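Heads up: the structure comes next, in structure tokens.
The full complex has more chains than appear here; those shown keep their coordinates.
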């Protein structure tokens, strides 16, 4: 998860993370739009031969990233953030705005593990950090290692 | 789409339809539960090497068919029927109860083509039949032919 707009360095790391997820044989699920972190991670995963599920807020696929393998059209706007986090084994949060913060919060509420990669939550979720539900990793490699240390990311694609 | 409970002959046709969809290289999307038409079509598609997306009403995967490749957990009950129909290029309705009827109705409202395989809608949607939005096919072969005649079922898996 991450912003529809992001700095070039964040996009590059998201792309690399997508590629690393694909190489593990895991499915990448994100918000599906052709913008920012979503588009970059989808591109990385697809270029590495992976499967990308995009849970779109729209009722059409016009704004889907071309790198999304399967666009799921919810027509529900940001209510789809709940589906995003429920459907993931692990949520990785990249830099983003209120949409991304809502996804971190909803993921913790749903009992999903969250890994922050360069996303600063200012300690607002410190209770979850103390409980080991919220972790940090600085690099795509670090994210993959953290996912594996926590038991993996579920079914292979 | 189709009922969580169905006659053996309907289940067998659903399984065969799933297999035929997979052999075309299309993605099967259904309601994902381990019951009735959903489970039978998922099984057919997976046994034929296909990809199955299950849009579950639940917030957990305990009731997902083991033949669903990617369970999408909506936690929204039957509100997820709207996602089912929006996300499909063509909706095939097998025998079912009010859930299936709601999906046919929502699909027509969303402008999706609907093909009925042994599902009797008593002419309630006759305006859509006249407009060519609602068709009938007696067999999995007939369904596949109708989908192709109408322009196919979108992206290959």
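Letters are used for the chains, namely A and B, taken in the order the chains are written, and counting of residues starts over at 1 for each.
To be clear about the criterion, contacts are C-beta pairs under 8 Å (C-beta built on N, C-alpha and C of every residue); 3 or more make two chains touch, one makes a residue touch a chain.
What you see is a predicted model, and the numbers here were worked out from it, not measured in a lab.
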Notebook entry, point to check: Total copy count of the complex, if 2 are in place?
Noted result: 4
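Assume only the chains that are shown with their structure count from here on.
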Next item on the list: Working from the CA atoms, figure out how many degrees chain A turns to land on chain B, in steps of 5.
Entry: 180
Next item on the list: Measure off the straight-line distance from the CA centroid of chain A to the CA centroid of chain B, and report it in whole Å.
Entry: 28
Margin query: Residue numbers of chain A touching chain B in their complex, please.
Written below: 27, 51, 53, 55, 59, 69-76, 82-83, 86-87, 110, 155, 157
